[in-house]
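All protein chains but one are shown at their positions in the complex.
Moving on, here comes chain A:
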């Protein structure tokens, strides 16, 4: 990309998946591009880049956010968890990830990181959701393979098994 920014760069400090990172960034760099380009964490996908599709959803200080609608400079001193950070230390899938695999909660997989991160945040705040609440919670993520029924089933299963799970989301 041509260097057209006329403004100063800013040094930021962000904890990403438990690892401290100090980077110098331009103000207009989105958190999503920061994660993908600066951190090499390409699990965070970019679909629409204007807050509609939800593919870039990450946890910012524990809350699910659109990483394309946050500038990296706004995440200074924050804690970010991406889909890569949801697995256990040995790579074991989280409850939500395992449920998506088990219940065919994905087809092409492009939207999956956003769904998995969103669902992780949703179940952390609402561990015993009704089916209606699950459907409402999923409205912020788009899946163009029309795999929603599998996704709904996966969230139901993740919610029902969370109590007995070994791995549960980010620390």
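Convention: a contact is a pair of C-beta atoms (placed from the backbone, for glycine too) under 8 Å apart; a residue touches a chain by one contact, two chains touch by 3 or more; residues count from 1.
Quick note on the criterion: contacts and distances are computed from a predicted model.
The chain that is not shown carries the UniProt protein name "Carbon monoxide dehydrogenase", picked from "Cation:proton antiporter", "Carbon monoxide dehydrogenase", "Peptide/nickel transport system permease protein" or "Molybdopterin synthase sulfur carrier subunit". From the options A:14, A:35 or A:65, the residue with contact to the unseen chain in the full assembly is A:65.
From the options A:28, A:128 or A:144, the residue with contact to the unseen chain in the full assembly is A:28. Across A:44, A:57 or A:82, the residue that sits in touch with the chain not pictured is A:57.
Chain A residues in contact with the hidden partner, per the touch definition given at the top, are 4-8, 10, 26-28, 30, 33, 49-51, 54, 57, 60, 63-66, 68-71, 73-74, 76, 118, 121-122, 136-137, 139-140.
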